[in-house]
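One protein chain is absent from this view; the other protein chains keep their places.
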Amino acid sequence: MYARMQLRRTFLATVAAAGLVASVAGLASAPAMAQGQPVKIGELNSYSRFAAFAVPYRNGMQLAQEEINAKGGVLGGRKLEIVFRDDGSTPGDAVRVAEELLTRENVSFLAGTFLSNVGLAVADFANQKKTLFIATEPLTDAITMGAGNRYTFRVRPSTYMQTKMLVEAVKAKGVKKWAIVAPNYEYGQSAAANFKKLIKVATPDAEIVGEQFPALGKIDAGATVAALESLKPDGIFNVLFGADLTTFVREGNTRGLFEKRTVASLLTGEPEYLIPLGEETPEGWIVTGYPWDQITDAPHKAFIDAYRAKFNDTPRLGSFLGYSVGYMMRDLLEKAGSTDTEKLIATLKGDFKFTSVAGPVAIRALDQQSTMGAWVGETTKQGKAGAMKNWKYEDGAKYLFPEAEVKAARKE
Amino acid sequence: MSLLAAEGLDKSFGGVVAARNVTFAVEAGKLLAIIGPNGAGKSTIFNMVGGQLRPDAGRVMLAGHDITGLAPRRIWRLGVGRTFQVAQTFVSMTVAENVQMALISRHGRTRAWWPDASGLYREEAIALLDRVGMSANAERPSSELAYGDVKRVELAVALAGAPKLLLMDEPTAGMAPKERAQLMELVHGIARERGLGVLFTEHDMDAVFAHADDIIVLVRGEIIAAGRPDEVRANARVREVYLGGSGGADGGPARTSATAG
Partner (left out) sequence: MTAKRIVAAKRDHHLSDLSFLLVQALNGLASASSLFIIAAGLTIVFGVTRIVNFAHGSFYMLGAYFGVTLIPRLLDVSSSFPMFLAGVLAAALGVGLIGVAMELVLLRRIYKVPELFQLLATFGVVLAVQDLVLKIWGPLDILGPRAPGLRGAVDILGHRFPSYELFLIAMGPLVLGALWLLMHKTRFGVLVRAATQDREMVGALGVNQALLFTGALFLGAALAGLGGALQTPKLAANPHMDISVIAEAFVVTVVGGMGSVPGAFLAALLIAELQAFGILIFPKITLVLVFLLMALVLVVRPWGLMGRPEAGQARVVLPEGIVRLQRFGRAEHVAVAAAGVILLALPLVGDAYAIKVAIEVLAFALAAFSLNFLIGVGGIVSFGHAAYFGLGAYAAGLMVTRLGLPMEPALIAAPVIAGLGAALFGFFVVRLTGIYLAMLTLAFAQIVYAVAFQWVEVTGGDNGVVGVWPSRWAGGRTTYYYLALVVVAAAVVLLRRGIYAPFGYTLRAARDSAVRADAIGIDVRTHRWLAFTIAGAAAGLAGGLFAFSKGSIDPTLISIPMSVDFLVMTLLGGVQTVVGPLVGAAAFHSIRDLLMPLTDYWRLLLGLAIIAIVLAFPRGIVGGALLLRSRLGWDDAVARARARTPA
């Protein structure tokens, strides 16, 4: 018996050792050089840690890739091949993965990332390696402002832009006493800072009566809601999302925090966050989001139908973004006529426009930010599910950072 | 001037008195035994002398220096080596390395980053092991030794500090009778040849009465008798309180409690 156990141990040990050897061998083996045909693009994102957003995003991009290739690909018949990698959700892992995409997969350029710090690290890496990086999802203002560089272009409307859209939308209500609740990290803090700045411009006598910064993913909702309630604000600017948001909303609903108050809330209208809210969805919050279920214009509807058919799931904002970026890649390659980094950058900086299903999107050369917009509207309940109403698509071009601020911030 | 003088030591733990006005002295070259039933406060006194406990009142003088409340490592540097009731060795080291470690410490080289420790003071260590009859086991891991041998190694470690005074808390506990006699014989010999004072506690009355020059008897933290072995043996109060009704000085009941402890 003992001997048999030993034998088994030894066997397991051998197997594990063999695995190790294999992994070391894998490290040393040189990759096959990617020659000629497909145009490879490296896409790294938090597919594992932030799957709720990133997986629909990947789905959307894959759908675009299929359509593009079915229609003859890019650059005169070459296939578009997007190599997807998990970025590990930390800057350290992401930079290594980016390196792998560049050196082993020989991708023409990089795209993706979700978390702001990951996006910034990859942006700087791209700068160092003189490679184009299309930062698709990170919202941080820094990536196009203070930490911006000539190799990095951002697609999604930034924290600043989306906050500005909300401030414009609540302006008419004339709310003066605002409280802010935001997750305690860069995204939350910069959204709060933007809001403070913008609301003063929109409503000169507005004041911020208090702020709450619960730790990301760890909100003590009862205490936070009570703390906000005690400030007796007339309006609440919310930046919470994910599990923090659902907890906060249910607690606030029970305690009547939102009654007779104006609530402006970033991203809450995105299906990623509305679906978990379900019955709990508050009425009349002013939000940015994605009312896919009510979109009727033809190209967009076609995308939604194709997406639902292919993945047997409803689209999220991430799906729209991924799909749009897929076509952006095609248009970029076609217009540049090359995969050469400098040509790609020159193209993006030269009045570049691509067509998204929501309308044409341009890149502003000054801060290398796209003019992709967002849907701004109010939350409402439809049966047991959350939805948006009274929404409209706000073109991002109107909400970009003022040029003077960009010039002051960018260090180029 | 005595080698060691304890003067009026008091110690209590949350109302329980472990030592009350304990005064005694150890002379160079002499063995002083502290005896007493379990819980009499023997280990407490030991730990106050060794520095592991600080007395509530009283002084401990070593060759005229006040060492009360000093840390054990300082007391060791002043020339006090000790062994523990439950033998403490460095179980990840060989027998020789245990002694070498003490020698490294004695020579103030514990922070040295360069020489290979396994070769340092090796001959000196082997000589000490030889003295306690353990040199044949020098290369064995100390974790593999029989308990009696561990006690011998501990003695060698204590001697490595070139002490003037040895503190031995139940040096023979857990040993077979024959081993006990041998160990006490060894300690006695070393003490005489080096002029060491030895303070020890012991449950084994044979060992005590055969080797101690003086004995103090402790009951509930108080010395009830002190003197030469024959005086203590003859002391009526000791017979009454400590040896109970059985009378004989061979320590029958005490030995029973020693096996239990």
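The first chain written gets the first letter, and so on, giving A and B; residue counts start at 1 in each chain.
Note that contacts are C-beta pairs under 8 Å (C-beta built on N, C-alpha and C of every residue); 3 or more make two chains touch, one makes a residue touch a chain.
Everything quoted here is computed from the prediction, not taken from an experiment.
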Sole residue of A:Glu81, A:Glu137 or A:Glu272 that reaches the chain not shown, by the stated touch rule: A:Glu272
Candidate in contact with the missing chain, chosen from A:Leu80, A:Leu110, A:Ala142 or A:Leu240: A:Ala142
Hidden partner chain, touching residue among A:Gly72, A:Gly174 or A:Gly217: A:Gly217
Residue among A:Val209, A:Ala306, A:Ala346 or A:Ala409 touching the omitted chain: A:Val209
On chain A, residues whose C-beta touches the chain left out of the figure: 6, 9-10, 12-13, 15-17, 19-20, 22-24, 26-31, 47-52, 55, 85-86, 88, 90-93, 95-97, 99-100, 103-104, 116-117, 120-121, 123-125, 128, 140, 142, 147, 184-186, 189, 207-215, 217-218, 220-224, 226-227, 229-231, 242-243, 246-247, 250-251, 254-256, 272, 275-278, 280
Where the unshown chain meets chain B, residue by residue: 50, 52, 71-74, 76-77, 81-82, 84, 86-93, 97, 100-102, 104-106, 109-118, 120, 141, 143, 157-158, 160-161
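In this text, only the chains that are shown with their structure count from here on.
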Computed distance of Cα centres, chain B from chain A, in Å: 72
